[in-house]
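Here the complex is missing a single protein chain, while all its other protein chains stay put.
The block that comes next holds subunit A.
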Amino acid sequence: MTDTIIAITLLWIFVVIYSVAASFDFGAGFWSMIYLNREKTKATQIANRYLSPSWEVVNVFIVLIVVALVTFFPGATYTLASLLLVPGCLVVLLILIRSTFMVFSHLIYKYDKMLSIVSGVTGILVPALLISVLPVTQGGLSRTINGVEYLDWGLFLTSPHVYSFIGLAISSTLYLSSLLLADYSFVAGEKQAFAVYRRDAVLLGPITLLAALVTVLTMQIEAKWLYDRILDYLPWLIASAVCFFISYISLMLPQDRRYFGIHLPRIAVIVATTQYLLASYAYGAARLPYIVYPQVTIESSFTHPDTFHALFICYMVGFAILVPGFIYFWRLFMRDEQYVRQK
């Protein structure tokens, strides 16, 4: 593997971790808002119990991605900055509103409903806007004036491909998070909350699948080059679809059974995550080597090799030190019965 491939692989890993973690995070915020007025089912409490300790950690990942992108591929910043100035600024503003209001809603009882509604809605807009990075960097939506590339808003707002990506992002966020929360409430022994989240997941599953199909179809029209390449990875896509069906079926089965010592809702979460891993591998690999199609590639924008080596060593050392921290965190909040059940 060359340095550039290692770098883009690392970056890809960060992006995938973030997209799954952020789906859980933003989705949970959304559900916590939806079920605000249904106090009996505890659906909101379950969502909040998951959210409270985790949002800060998830947020660090987006910073990690920006930093990794800029430090590994500094040559791409100029183009990316002018293409993504407005969407990027909007995303961070939404994140500010969302996180702050979420923290505040736990503290201020008088306005907690209003605050959770704002944070739930902005939270779901974040993935919708974030994903627009993908179609924008696939090319075809920009205009060049005086040698500077701009996002062409006319093209952007009328592109079916953009909308199908947005639909995919929102439905996936909700699907993944309802799966996770179903599992979480199952562990917590909250039957009603579990039923609610399972029903949501059952509803959303087919919608996500549909959105994914539409995205591939619109890609054929708007980003033909990528469509042709992604077909080379058809086996991955098929495997991903198979995963979808496995996790969906495991939702349907009677839930008190266990396979391989794991309870079924957990299996659904794990297999669905695998589904997204496979699909994003196919997408990512098909895109290589372009960061922004067609002018910025991973080679043309790569950092200085010495800097890359120093960075790489730091990542390895840093994660080696951090992993125990993550494990400790996970045991305290995801596995600890006392915390999850919380009498």
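Quick note on the criterion: a contact is a pair of C-beta atoms (placed from the backbone, for glycine too) under 8 Å apart; a residue touches a chain by one contact, two chains touch by 3 or more; residues count from 1.
To be clear about the criterion, contacts and distances are computed from a predicted model.
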Chain left out of the displayed complex - its UniProt protein name, from "ATP-binding cassette domain-containing protein", "Cobalt transport protein CbiM", "Cytochrome D ubiquinol oxidase subunit I" or "Carbon monoxide dehydrogenase": "Cytochrome D ubiquinol oxidase subunit I"
Contact partner of the left-out chain, one of A:I17, A:V86, A:V121 or A:A285: A:V86
Interface with the unshown chain - residue positions in subunit A: 45, 48-54, 56-57, 59-60, 62-64, 66-75, 77-78, 80-82, 84-86, 88-89, 91-93, 95-100, 102-104, 106-110, 146, 148, 150, 303-304, 306-307, 310-311, 314-315, 318, 321-322, 325-326, 328-329, 332-333, 336, 338-339, 342
